[in-house]
Structure formats: C-alpha cells, structure tokens
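Below is a structure I'd like to ask you about.
Here's a slice of the assembly, chains where they normally sit.
By written order: A and B. Residues from 1 in each chain.
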C-alpha cells in the first residue's frame, strides 16, 4: 500500500476547505446586501471546492479502514478540522441566505 | 486498564453525533416553515443523542488523563470533529429557531 504524503494531503484539504470557507463568508455578506445571485453562486463554488477536500480526506479514512496505521500529524488534524467546520459553516450560510431572501 | 475499542467508540460517536446533526438541520427547515413545535422536538431529540456521543468521548479523555497513551486513529479524530461541529451547529440552530419565532 502506498505511503501517504501527509503534507500534500493536508495542504490540499486546507487549501480547498479554506477557499470554500472564504466563499461561504463572502456569500453571507452578499446576502446581507440582497445580492442573492452572487451569494448562491459563491456557495455553489464552495460546494465544488469541498468535493476536492472531502475526496482527499476520504482516501485517508479508507486506507485506515484497510489496516494502515497512520502517523499522527498536527497538520492533518488541522486540515480535518478546517474541513468539518467549513461544512458546518456552509449549512448555516445557506440558512442565512434563505432567511435574507424571506425578509426581502 | 481496559484496552479501548477505538472503532466501536468512534462509530458510536459518529452515529449519534451524525443523527443529532441531521436532526438539527431538519429543525431549521421546520422553523423556516413556521413549524416550531416540530423544530423544538427535533432539537430536543438531538440533545439526547449528543449525551450518548459526549459520554463515549469523555471516557476517552478521562482514560488519557489517567495516564493511558492512546494510539492515533483518524476515525476517532473524525468522530471528535463530528461531535464538536454538531454542538456548534445546534447552538446556532437554536438561535435560528428563536429568530423565526420572533419574526412570526
């Protein structure tokens, strides 16, 4: 089984989840200003970025399930955290957009 | 001191925190539609699910504090992340429910 390049995997997750997080924050800002088309489009882009991050992450989980004992890396832990907090943020940003659409 | 079954503990946390997360997302949906009784009830159920997840998690923390050096498992890290992001989500879902009640 091939050795994982932790730094590469972690940086992929951190980059893509980080871009998705930025997009999500910008999307609420657009919704606050009533720019719903821009908000929806930013969140849609964020969804696509998260697919890349989640794929990289899933590969690790699958390897472990197949019996690979991974070394502990703080950087990967940070990557995983970035991914899951971004998922949560995106759920709630969508709810903010819905709300601002209703209030309009 | 008994050996931890990481997979079992992780899957318990992932299952219960996962169900709580789903409930929380459904609860905002109900609040968006003005179904506040359903929203409150879904969030109350989520609270009960989280008690199971948090108990499983606390056992691990307590063992470590007693001197047990745990192996690193990505699955457990994922479980812990699911738990903490769900707690955060639930706090904010409650705030969305409060807000929709006010707006009604």
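Some points to look at:
Methods note: a contact is a pair of C-beta atoms (placed from the backbone, for glycine too) under 8 Å apart; a residue touches a chain by one contact, two chains touch by 3 or more.
The shown structure was predicted, so the numbers you read here are calculated from the model rather than taken from an experiment.
The complete homomeric complex described by this structure file contains 3 copies, of which 2 appear in the displayed model.
In this section, only the chains that are shown with their structure count from here on.
Taking only C-alpha atoms, you rotate chain A by 120 degrees to land it on chain B; that is to the nearest 5.
We define each chain's centre as the mean of its Cα atoms; on that basis chain A and chain B are separated by 19 Å. Within the complex formed with chain A, the chain B residues making contact are 25, 28, 32, 71-75, 77-78, 81-82, 85, 88-89, 92, 96, 99, 103.
Considering their complex, residues 60-61, 64-65, 69-72, 76-77, 80-81, 84-85, 87-88, 91-92, 95, 98-99, 102-103 of chain A touch chain B.
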